[in-house]
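One chain of protein is taken out of this complex; the other chains stay put.
So that you can tell them apart, the chains are marked A and B in the order they are listed, and the count of residues begins at 1 in each.
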Amino acid sequence: MFDKLLSVQNISVDYTSNSFLFPWEKNLTFRAVDNVSFDVLEGETLGMVGETGSGKSTIAKAIINILKISSGEIFFQNNQISNLNEKKIKKFRKEIQMIFQDPLASLNPRMNVGEIISEPLKTHNSKLSKNDINLQVKEIMENVGLLSNQINRYPHEFSGGQCQRIGIARSVILKPKLIICDEPVSSLDVSIQAQVINLLKELQKKYNLTYLFITHDLNIAKHMSDNIMVLQFGKMVEINKSNEVFNNPKEDYTKQLISSIPRIK
Amino acid sequence: MIILNKKFNEIEKNISKIQEVKGRSLWHDARVRFFKNKAAVVSLTTLFLVLLFSFLGPIFAKWSNEEIDWSVLGDISTLGYPSIETGHYFGTDELGRDLFSRVIQGTKISLMVGIVGALIAVVVGTIYGATAGYFGGRIDSIMMRIVDILMSIPYMFVLILLLVIFGRSILMLFIGIGLVSWLDMARIVRGQTLSIKKKEYVEAAITIGVSHFTIIRRHIIPNLLGVVAVYATLLVPGMILTESFISFLGLGVQEPNTSWGALISEGAGTMRYGTLWQLLFPLFFFVISLFSFFFIGDGLRDALDPKDR
Partner (left out) sequence: MLSVKNLFVKFKTPEGVVRAVNNISFDLLKNQSLAIVGESGSGKTQLAFSILGLLDKNAESQGQINYQDKNLLNLDERSLNKIRTKKISIIFQDPMTSLNPYMKIKKQINEILIYHNSFTNEQATKESLRILDAVKIHDSRKTIDSYPHELSGGMRQRVMIAMSIICKPEIIIADEPTTSLDVTIQSQIMDLFNDIKKEFNSSIILITHNMGIIKNVCDNIMVMYGGKTMELGKTNEVFSNPLHPYTKGLLETVPSIDQEYKKLKTIKGNPINMISPPSGCIFRTRCPDPSHECLEGTSTNALIKIKADHWVDQCCVNCH
């Protein structure tokens, strides 16, 4: 039992432009993430809230090793996973998965639903028989609210909400420990957002998942998260229990964010 | 109760197996759009007929492509006229050989050069370009600089040199054309790869842990094929034109093999003697085939509309 499932310590991510052919040219550096630290405990949901340019997506990509961090370390179950090469990180990929923002864009338009959802299985479990894979895929499809007889259909034949369910199925099928949700409902219609949020919560209970939930929508962040971290321009502004952040915001920026939330009643 | 539930689950699973809905892939949609395009369909049919001609033609030919008909020698412009009685459906050339068979021969060779050349370009160019584009950085720079250097070598010059040094054979022609044809394709594929690489489904595949070459094979190349297919159909006429030019210069395939270029060259040479059919028949096949490839390329481009990708 690992208490701290994910431990991010003092990470910074810089974007530099340097030229291979003209190494004497000045390097331009942009610091997207500046000295951010946080822990995620097993079974909880940490909400990452911030506006454009706050660095939340960058942090997500750094955790799953799509981006390299310039300083600091990331630990997963007490193993260092930051800046590892592809071979070493492959076994961790089973345990850390991601749900992407644009549901249709995150699915390969040339693959059908069955192929998309079974890709993680085939990658990590190459010995499974075709039948086994089929059954597992269908089971997951039913669990995320899709009809399993749609298994041969292609992404463009589904609505946005259904595509996101396919993405969720794909990320859950290996029963990972940590799922990073990068604005999973931002591009969906309002009435579908609630359906997907409910689904995510259901799956969390069912599979004992831990979420790192990135969003710019504070209402949803409050509903989903146990703890909330507020980011601005790559720096951490505030991190606290969800209720505390909303009822007793300590920093000015947090207060400004909360007061900008459009209220219906 | 539990056993009954289990049984129901099994039955349910079986039913869903039977009723699996058929998916409608993007290729299917593109096919439907392609066949709605009249020009493309006519061109496809034309090409098919030309191919049929080259395969089934020999059945109808009364003369082989090497045989010399001594009876028409001496006065070809009157005796070598295309007619059905003599068996020279297309007439004869200035050496008395049956033009019908020669045209069949030429069609076979020209189409083969075009299609094989395009195939080499597609396979080599796609793999090279996708690899360079996907890995980026230094690998990409080095690979693309090699392409640039190869491209700047005067192509015709090298080809002619090769043919002169190693002799004129179909194999040499393939090697020569193959050496250069993949360069453009590699550039185009690399460009497309750069934009596909940034798409979210590639990121998703990396997150899942799919290996690099599997990503290239499963995610990048299938999404390139649209552009590749369109470009390939435009490459084929390019190859045929190149080969025709070389043959026109007299450096192409050796006798008794012939190609459209060689035939047109001979036909053009004897035009003033009144044997127009020697020029017109090969020219006709040459022109309609090229037009067909162009229209098919256009049709493919419209069918594989980027909006759907």
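Rule of thumb we're sticking to: a residue touches a chain if its C-beta (ideal position, glycine included) is under 8 Å from a C-beta of that chain, and two chains touch if they have at least 3 such contacts.
Keep in mind it's a predicted model, so treat the numbers as computed, not measured.
The chain that is not drawn here is touched, among residues A:E86, A:E139, A:D189 or A:E251, by A:D189. Between the chain not shown and the residues A:R31, A:K90 or A:H216, the one that touches is A:H216.
Within chain A, the residues in touch with the undisplayed chain are 51-52, 159-162, 189-195, 197-198, 201, 216-220, 222-223, 246, 256-258, 260-265.
FYI, only the chains that are shown with their structure count from here on.
Here chain A touches chain B in the complex through residues 20-21, 61, 64, 66, 86, 89-90, 93-94, 96-98, 100-102, 105-113, 119-120, 123-124, 135, 138, 147-154, 156-157, 167, 170, going by the rule given at the top. Of all the residues in chain B, the ones that touch chain A in their complex are 13, 16, 19-27, 137-138, 141, 199-201, 203-212, 214, 218-219, 222-223, 308-309.
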